[in-house]
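Just one protein chain is left out here, and the rest sit where they should.
On to subunit A.
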């Protein structure tokens, strides 16, 4: 642990620093923390309405001009990534555990849906609950033996777990190996009612918007759930584990149990994303669950501002949208995308929209991803080691 403020690596030259200060979100944060209840509810309501209007063609023309279908980009890419980022944020952002195999839980959700719907004829909603339970359970199974590890070591094990799930699916004839599962049913149509030319509860092949609305509902539920957890004893326990795991244990926090809970909850949210994905695509195969998905979601969480819910949603949405938006640049887009990420980490390492607490942790150079588990004595410690002799 560093005794002195270890900010050298973060501070650019003076001019850049000033530019960065202008981008500070502190005024916004202060305004929000003092805003009265009705104002907050009005903002929430506006955000939900904004979310509902998002698939609109007018927005689509700017967001997806090159002829690709904006509603399907929203539901296949952006909304799924936002939901997964919310789940991964519980693990990485809140509990400070680096998980590089998050796609595994997404896969468990998707495959549970696929197997139970095609082989046992379960309905979408039944499979949904089962898939969430299975994904949560797989989080526990992965966590129980591995959460004794910390930082980089945990990251390596989770990376392995992601590969194990994918390889298992790839080599198991029960789920047709690399060909995957076909003929997964769409969710049953709940109602044919039509509003503004959309049938939001009719799930079919042609219109992606109902899936987007379904994901929006999942996202809202996940936000409420995670936000409530964050403000509870559980959230405080996670914050303490993220900032200093040993100290947390010394405060009487059952660190192992809470880390396990973070894994299970994150996994369950990821699983729910997998279910919607499977039922919209109607077929899934192991190639849908590459490591790249884990990496992109993690990048979204970190880019947006790990630990801050609006931040990670923004990060994931930007990350899902950018490569699609600039499809015209063909192969160069990944190069530009990578350069943009590097620049971000140089000039705004705490993310686009970090939480205040998280920013303070990073300034200190400890806490979760700040130090990535490598505990090196700070300058203060080496000095004192000498003076006691």
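The criterion applied here is as follows: contacts are C-beta pairs under 8 Å (C-beta built on N, C-alpha and C of every residue); 3 or more make two chains touch, one makes a residue touch a chain; residues count from 1.
Rule of thumb we're sticking to: contacts and distances are computed from a predicted model.
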item	value
Hidden chain of the complex, named as in its UniProt record, picked from "ABC transporter ATP-binding protein", "Monovalent cation/H+ antiporter subunit E", "Carbon-phosphorus lyase complex subunit" or "Putative Zn-dependent peptidase"	"ABC transporter ATP-binding protein"
Option from A:72, A:89, A:146 or A:240 whose C-beta touches the chain left out	A:240
Selected residue (touches chain absent from view) among A:72, A:146, A:255 or A:281	A:255
Missing-partner contacts on subunit A, residue numbers	1, 3-5, 233, 236-237, 239-240, 243-244, 246-255, 357-361, 363-364, 366-367, 379-381, 383-385, 387-389
